[in-house]
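Only one protein chain is missing; all other protein chains are in place.
Take a look at subunit A:
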Amino acid sequence: MSPSVTAAPGAPVVDLDLADLRRDPYPAYAELRRTAPLAWVPSVGRHLLTRYDDIVRAEKLTEVFSSREQDSLLLRTVGPNLLREDGPEHRRLRAAAEPPTRPRQVRDLWAGAFEKNAHDQLERIAGRGEADLIADFAEPLAAANLALVLGLRNATADDVSGWSRAMMAANGNYADDPGIWLRAEEATRAIEAAVAEVAETVRREPDGSVISSMVHAADPVDLAEIQNNVKVVIGGGVNEPRDVFGVGAQALLLRPDVRERVLDEPALWKRVFEETARWVSPIGMYPRQLTEDHEIAGVTLPAGSRVALVIASGNRDDSVFERADAFDIDRPHRPHLAFGGGPHFCMGAWVARHEVSALAWPLVFSRLKGLRVDDSAEDRMEGWVFRGLTSLHVTWQSA
């Protein structure tokens, strides 16, 4: 099976400008859902699958919609890893890495340290009266928490952030910029060294971290596999909690009525979290490649076809979510697709829910009195593969 970089016969071809998609992909998605729910998009080099029901179907048919995409930039950046595996091989790696991210572990092992990290990050800015909550709070916090859960005690939050950014740039390096490859290689070499050092230590003294869990897995995982999977987790694990934090915080700052209700009734933070992840999904799409011919959304895709499951679009599908473009924490509970589905269901879901909705938001909104958006700044969202605010400038009374 060779990767197919052309449209499947009979698939509608839709030209989309990547700069437009990065600015705001949602109008294009609405049009695709209406007129071409499976469309070949030349600028992306993939078929985009955009309706909720079709995406859910594809997520469950893992033997047809394979994660083993050939020539993937992610494989080039980090090497073989669990995101690009299926079946027993995926299960072996996932089973080794997952235990520290399960909800009870989050509560018993990480919650206290997460809380301290959130306080520490906030105290650094509390006296200033103004900040960019993305760069000055959410990103370093997400990176510090990630270092903790992974077990990278020999790395700072700044290291983790920088590595994450270098690898993310490489994963989107469709223009083949050599500088971007070089920075990613430096990042991955640094991660390999840090992981090797930690693996040595936790082999003697297990510490409950992801690296420790993989070192001691019942079904053995070798060092290179641990290193690659840590790279993947760092690649995705910073921006996702950071972006859901930023988008949800801004949504509340711009909706005083919702903000007031949530502050009165903290149990609603959970609703804010799920609705934010639905409304602007931090991961907008992920790739799959067909192992056999398969008909979906009225098109027969030949084996080898490349498909993007556009979960950000499924999460705005009006047939499932009424007034889907609105941010509404009171909407009927329907499962959103932001964490993906099936065996690849987001491993960090429980970590992110806790660090953002139980800790970071409540702390920021209660500690910073008179918190408001800085009207003189122009904060905007960007991205379609990954989407979030590039900055969130706020002010508060620092006295």
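The rule is short, and it goes like this: a contact is a pair of C-beta atoms (placed from the backbone, for glycine too) under 8 Å apart; a residue touches a chain by one contact, two chains touch by 3 or more; residues count from 1.
Going forward, contacts and distances are computed from a predicted model.
Student: Considering only the chain that is not displayed, what protein name does its UniProt record carry among "(2Fe-2S) ferredoxin", "GTP-binding protein", "Transport permease protein" or "Acetolactate synthase 2 small subunit"?
Tutor: Spelling it out: the chain absent from the display is recorded in UniProt as "(2Fe-2S) ferredoxin".
Student: Looking at A:Val41, A:Ala118 or A:Ala349, which makes contact with the chain not pictured?
Tutor: Touches the omitted chain: A:Ala349.
Student: Out of A:Pro100, A:Pro282 or A:Gly341, which touches the unshown chain?
Tutor: A:Gly341
Student: Which residue numbers on subunit A touch the omitted chain?
Tutor: 59-60, 62, 94, 98, 102-104, 274, 333-336, 339, 341-343, 345, 347, 349-350
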